[in-house]
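This is the structure I have questions about; it appears just below.
The complex appears here without one of its protein chains, the remainder shown in place.
Moving on, here comes chain A:
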Amino acid sequence: MASMEKRLQKELLALTKDPPVGVKVNTDAITKNLAEWTVDLEGAPGTVFEGENFQLQFKFGSRYPFDSPQVMFIGPNIPLHPHVYSNGHICLSILTDDWSPALSVQSVCLSVVSMLSSCKEKKRPPDNALYVKTCSKNPKKTRWWYHDDSV
């Protein structure tokens, strides 16, 4: 547990001191529980999500950063994107198969913003209805099939 907390403390300090554009960590909530973060994301200017705000939830296990965090959208605005299910689950390979301990909260946030930014048409994944009915509450338990690098 100690090594996970040490790294998260360092990440929190760096993110609050020098946050990337459009990424804001909800620090007050984290001081109570370091294992669960909420991050506010802004849709990037010049993209279909310009002017929209989203909330990303991170849950860290005791084996972080050797295990990936559990990351999903929460709150009233789940982005309409072909890789984001209406329950907030995200189909993004770095969150499971392609996770590396060199990644961080900051790099995950930037990947998600970049995934949103390359979207041209706002729509749900084609299998949304079936997936949200049958999936686990934990998106990491889904056997994701990564096949579309275009958005």
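The rule is short, and it goes like this: contacts are C-beta pairs under 8 Å (C-beta built on N, C-alpha and C of every residue); 3 or more make two chains touch, one makes a residue touch a chain; residues count from 1.
The rule we apply is simple: contacts and distances are computed from a predicted model.
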item	value
Absent chain [UniProt protein name; select from "AP-2 complex subunit alpha", "Anaphase-promoting complex subunit 11", "MO25-like protein" or "AP complex subunit sigma"]	"Anaphase-promoting complex subunit 11"
Touching residue (missing chain; options A:Arg7, A:Lys24 or A:Lys59)	A:Arg7
Where the unshown chain meets chain A, residue by residue	2-3, 6-7, 10-11, 63, 65-67, 100-102
